[in-house]
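Of the protein chains in this complex, one is absent; all others appear in place.
Chain nomenclature is as follows: A and B, assigned in order of appearance, with residue numbering initiated at 1 for each chain independently.
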Amino acid sequence: MSDPVSPLGNARFDGFVSVREVGPLGMITLRAKSDVKELAAAIKAAVGTKVPAQRRIVINGDRAAGWMSPDEYLLVLPYDQVAAAMAAIATAMGGAHHLAADVSDARAIFRIEGAKAAQALQKLMPVDFATLEPGELRRSRAAQVAAAIWEQDNGFTLVCFRSVAAYVFGLLSHSAQAGSELA
Amino acid sequence: MLILECPYCGVKAEETELSAGGEAHLKRFGPGSADDDFENYMFARKNPKGVHFERWRHSYGCGKWFLAARCTATLEVFGTYPAQTGEPPADLQAKIKAKRPDWKGY
Partner (left out) sequence: MSTRLSKGGRLIDRTKPQTFTFNGKSMAGYAGDTLASALLANDQMLVGRSFKYHRPRGIVASGAEEPNALVNLGTGARFEPNQRTTTTELFSGLTATSQNHWPSLEFDVGVVNNYAARFLPAGFYYKTFIHPRFAWKHIFEPVIRQSAGLGQVPKEADADRYEYAYGFADILVVGGGIAGLQSALAAAKSGARVILLEQTAHWGGRAPVDGDVIDGKPADEWVKATVQALSAMENVTVMARTMAVGVYDHGYVLAEEKVADHTPGDGRPKKRLWRLRVGKIITATGAIERPLAFAGNDIPGVMLAAAVRDYVVNHGVSIGDRTVIVTNNDDAYRTAIALKEAGLEVPVILDARANVTGDLPAKARALGIRVETGKAVVKVKGGKRVTGVAIGAQAGEGAVLEEIACDAVAMSGGWSPVVHLFSHCGGKLNWDAVQAHFRPDANRAPTNQDGEAMVYAAGAANGALTGDQVLLDAVAAADAALGKASGVAAASVAVPAEGAMLPVWIMPQGAGPALKMKMWLDYQNDVKVSDVQLAAREGYTSVEHTKRYTTLGMATDQGKLSNINGLAVLANALHEDIPQVGTTTFRPPYTPVTLGALAGESRGEIFQPLRRSPIHEWHEKHGAYMEPVGLWRRPYCFTRGAESHEQSVHREILNTRSNVGLLDASTLGKIIVKGPDAGKFLDMLYTNVMSNLGVGKCRYGLMCNEQGFLSDDGVVVRLAEDTWLCHTTTGGADRIHGWMEDWLQCEWWDWQVYTANVTEQYAQIAVAGPKARQLLEKLGGMDVSKAALPFMAFSEGSLGNIPARVHRISFSGELSYEIAVPASHGLALWERLIEAGQEFGVMPYGTEAMHIMRAEKGFIMIGDETDGTVIPQDLNLGWAISKKKADYLGKRGQERNYLASPDRWKLAGFETLDGSVIEDGAYIPAPGHNANGQGNTQGRVTSTYHSPTLGKGIAMGLIHGGLGRMGEVVEFTKIDGGRVKARVVDPVFYDKEGARNDV
């Protein structure tokens, strides 16, 4: 089997903050309502976390579960463990109405790192970073495309669609150029 | 540029994160319905100067459709609420009535 390739081959830009394309990373979209009792076991089995609260992401090492909407969760995990996690979800959910889809390849993931990482994003997203709460997963737009971000390990993780990976990398590189720090 | 709070995810979203969807609380008329009913469903839209109920989708956020009560003249927002309802919540209607005594009601 061929090795999976991330959209930009782990491209990197260094400005006043660094921008790295990371991945491939496993991602599962899990749609189910929060009051479905099997949900907690399914998320636990897949990524080992509790069900995230509204607009939160629960991080567990290299795995995480994020709240995307009242009936949608984003599960993050190593790429090669998606198939096992999908099977575990199917088992845990049983007959309960849900949808689980492997979206690992539908996404591009960036890390924006450095003390002023929020500033690079502040130029692109209509998001008040000063009021972003710890563990908050914020879905918004980065310039003209949808993006989700959360703060983690001295920086931010940004997820967008794969087809616009080059565009988003271009945006982030433009915003991170040395000398363009916000006052 | 408007700000509307998404009732599903609690984000105070700005208009660029939203998509407008026209008038809320339309009743669908399907096969067998009278021409007048279908015409109203398809084409007749309220265009009040004042209180208006409308559909918005948090398209750059949680993706959910919600409904908003808004004054088209002053852009005051009376409230937002989930789309899974046939009419505006009673408390919202009362709030609007208090702020706009001349409002004829939903």
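Throughout what follows, a residue touches a chain if its C-beta (ideal position, glycine included) is under 8 Å from a C-beta of that chain, and two chains touch if they have at least 3 such contacts.
Being a predicted model, the structure only gives us computed values, none of them experimental.
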| item | value |
| --- | --- |
| Partner chains on view for the chain not depicted | A, B |
| Absent-chain contact - pick from B:65, B:81 or B:103 | B:65 |
| Interface residues of chain B (partner: the chain not displayed) | 1-3, 14, 19, 21, 28-33, 35, 38, 41-42, 55, 57, 59, 63-65, 71, 74-77, 83-84, 99 |
| Contacts of chain A with the absent chain, listed as residue ranges | 1-2, 4-7, 24, 29, 31-32, 71, 97-99, 101-107, 122-128, 130-131, 143-145, 161-168, 170-171, 174-175, 177-180, 182-183 |
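In the analysis below, only the chains that are shown with their structure count from here on.
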| item | value |
| --- | --- |
| Cα-centroid distance, chain A relative to chain B, in whole angstrom | 31 |
| Complex contact set, residues of chain B against chain A | 8-11, 13-14, 16-17, 59-64 |
| Chain B-facing residues of chain A, complex | 54-55, 67-70, 72, 126, 138-141, 146 |
